[in-house]
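I have a structure here, written as structure tokens, and I will follow up with some questions on it.
Removed from the display is one protein chain of the complex; every other protein chain stays in position.
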Amino acid sequence: MALYTHHLPAWKRTEVEEIKRHFEEYPVVGLVDMYGIPATQLQQIRENLRGVAYIKMARKTLTRRALDEIGGEVAGMSAHISGQSALIFTSENPFKLYKLLEQTKTKMAAKPGETAPEDIIVAKGPTSFKPGPIVGELQQAGIPAMIEAGKVKIKDTKTVVKRGEVINAKMADVLAKLSIKPMDVGLILKAAYQNGTVFAPETLAIDETVFLGQITLAAQQAFNLSVNAAYPTAQTTGAILAKAVREARSLGIEAGVYEKDIIDAIIGKAYRSSLALKELVE
Amino acid sequence: MEYIYAALLLHNAGKDINEENVKAVLSAAGTAADDARVKALVAALDGVDIEDAISKAAAAPVAVAAAPA
Amino acid sequence: MEYIYAALLLHNAGKDINEENVKAVLSAAGTAADDARVKALVAALDGVDIEDAISKAAAAPVAVAAAPA
Amino acid sequence: MEYIYAALLLHNAGKDINEENVKAVLSAAGTAADDARVKALVAALDGVDIEDAISKAAAAPVAVAAAPA
Amino acid sequence: MEYIYAALLLHNAGKDINEENVKAVLSAAGTAADDARVKALVAALDGVDIEDAISKAAAAPVAVAAAPA
Amino acid sequence: MEYIYAALLLHNAGKDINEENVKAVLSAAGTAADDARVKALVAALDGVDIEDAISKAAAAPVAVAAAPA
Partner (left out) sequence: MEYIYAALLLHNAGKDINEENVKAVLSAAGTAADDARVKALVAALDGVDIEDAISKAAAAPVAVAAAPA
């Protein structure tokens, strides 16, 4: 705190106060990095989040000052300020906020020097290019290009940049020409605060498929329990009846209780046994 | 499953599956019928097409075993 | 199938599957028990491991049912 | 299951599946035939198309039993 | 199925599946618990090995076996 | 198939599958037994674990799944 002067210019004071006020108005606050988002994209993201979340951009120093003045756990968020910070205010819970921000991410062309967020793969097949210098450019970038039927064609599918590798200028240029957009652009959540707790993004990244898998599992367990314990519910009465019928049929067939309903199956069982034995004999 | 067996027995015998009948069958088999379970059974079977359930059990695969590798 | 249900009911209730018991269950269900069928049932189940025979139903595989269109 | 094999044997030989014939086959096999089971078998098979039941059994896929781990 | 889920929840939480607990859970879920059904549930699950019952295939006969890849 | 039926009948009845027995069963069923085939059958089954061979068939589905429309 000692770093700060007591007297901020009035407009800065207003900014800090506004941030502090939003902290009181919204239950959930996220700290995001907007680095590299073009203005048009940012406009789109704001549009998509309208009514759900409010984005507040401010200078880092002012953001930090506001966080410090609120103090407590909130002050700890300062450590996550990086790049081009902004605060995002919402009533949704932090996990939902993370999900929302993931959904607003879009793909963009790579700029030279950027790091590949995933393996960049060029698929084989025809391109829209007519024969020309492009073939050489592709080949120089390590992409197997050839000319076929008057068109430039990629011979084989190839991973041209591995995840985590830097995309050089030549590659960036070629990828752009091929309309390959490997970069995820969007608001990157660095931390989220709710009710005394600061959540790290790793905590917030939940895998929905895991939850869905658990739901399916739980539904199976409930179904099994209902049927196996013979506790009928609207969804399982038919299955319970069928199980009892199967048990009775099975007992009858196994033990050779000659009843009309199962005599077919008994004949079938005897016949199949005979077939199995016949195979051995002949 | 004894409650279910009793219900199927009554159904097969062409009798109503009501509390009284279910209890009579269970007690003949020497089982003390639990009132609540009898009620629950009768309620659950109300409106259920038992023939349909039976024919599915008879026609359908006895059980499903599919563990694809 | 009534006879088999009666047998399962008795088995579940931990009772002997003998002629007398089977008849008692059937008559409670309002079915006139046929002497020969009762005898046949009891004879068929004599020495049979009922739990095992039942469980074959659960374990039996499916004729891989065609996917419905 | 010996009773059913006796029935299938008679069927194959083109003989009537009646009590007398079933008993004759069983006794030739050295088995004391249980009267009630023979009656039950004959009654159950009455009106049944054995050829049909056999052809269905033959068509049944060869087991795909998969023991779930 | 609510009653079954309530039972599963209590089981997982290591609590007794008794009428009081089942009702408490159901009412917390905003469901008016039916007395008879609660009693039936508790009676049905009495003595049941729940771990076993939830993992044992109840083999829905309706189910269509997925074609193994 | 009649030779096989006869063999299984004897097996189920707990009798030896020898020429004499097979012939007795076949002739009781009204089938003229062919000497060479009886010998071949008996020889082929010598040392065969019939239960094992049968159990493979028993594992086959009890009923063929009805083809869904």
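As written, the chain order gives the labels A, B, C, D, E and F, with residue 1 at the start of each chain.
In this text, a contact is a pair of C-beta atoms (placed from the backbone, for glycine too) under 8 Å apart; a residue touches a chain by one contact, two chains touch by 3 or more.
Every value quoted in this text rests on a predicted model; they were computed, and no experiment measured them.
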**Asked** Of the listed residues A:221, A:237 or A:250, which contacts the missing chain in the full complex?
**Response** A:221
**Request:** Based on the whole complex, identify which of A:43, A:139, A:159 or A:197 touches the chain you can't see.
**Result:** A:197
**Asked** Which one touches the absent chain: A:93, A:106 or A:168?
**Response** A:93
**Request:** Against the chain that's been left off, what residues of subunit A make contact? List them.
**Result:** 92-96, 98-99, 194-195, 197, 199, 203, 206, 208, 211-212, 214-224, 235
**Prompt:** When the complex is taken as a whole, what residues of subunit E touch the one chain not shown?
**Reply:** 1-2, 5-6, 8-10, 12-15, 21, 24-31, 54-60, 62-66
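The rule we apply is simple: only the chains that are shown with their structure count from here on.
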**Message:** Let me check something: if the centre of a chain is the mean of its CA atoms, which chain is farthest from subunit F?
**Reply:** A
**Request:** Determine the chain that sits nearest the middle of the structure, using the mean of its CA atoms as its centre.
**Result:** E
**Message:** Suppose each chain is reduced to the average of its Cα coordinates; what separation in Å results between subunit B and subunit C?
**Reply:** 13
**Request:** Indicate the residues of subunit F shared as contacts by at least two other chains.
**Result:** 1, 5, 8, 56-65, 68
**Where subunit A touches two or more other chains at once, by residue number** = 230-231, 233-234, 238, 242-250, 256-259, 261, 268-270, 272-275
